[in-house]
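All protein chains but one are shown in place.
Now for subunit A:
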Amino acid sequence: MVERIPILKMGNFLLLSIQVDMHDQLALDLQEDLTAQIVKHRSRGVLIDISALEIVDSFIGRMLSHIAQVSRILDAKVIVVGMQPAVAITLVELGLSLEGIATALNVEKGMRRLEKMVDDDMILEPESGEARDISVEAGD
């Protein structure tokens, strides 16, 4: 059994690819590891590749939602990429819509989308010392 899912740091981003059939504890450990890494590296975005996952059940679905929510609170964007078509069909029928989770078809598209999400976010951030209308931030 695999004990940990490796998380790679690339610039402002964290990348991880789930290549194993995850047991529940592994999924819980991943949530914790990822959260710690986001804070440690001040990461702005996380890309999660699930193209090797043959199923996503409600437990893994919930883990992905948790990761997205916690990351948002830590000011990092999350994108899930590479879901197999059969997995997507099954997820919807199961009743999980993964609401609030950004997705992309593959790693390349996901990376571009993530960069854009983070760039758009940066625009909203005030330059140091610059006076600005506070209402712009309030709308974020």
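Quick notes on this structure:
We adopt the following convention: a residue touches a chain if its C-beta (ideal position, glycine included) is under 8 Å from a C-beta of that chain, and two chains touch if they have at least 3 such contacts; residues count from 1.
Criterion: contacts and distances are computed from a predicted model.
In the listed set "ABC transporter ATP-binding protein", "NADH-quinone oxidoreductase subunit M", "Spermidine/putrescine transport system permease protein" or "Anti-sigma regulatory factor", the entry agreeing with the UniProt name of the missing subunit chain is "Anti-sigma regulatory factor". Interface note: of A:Leu64, A:Val87 or A:Ala104, the residue touching the hidden chain in the full complex is A:Val87.
Although one chain is not drawn, its touching partners on subunit A can still be listed: residues 1, 21-25, 54-59, 61-62, 84-87, 89-90, 93-96.
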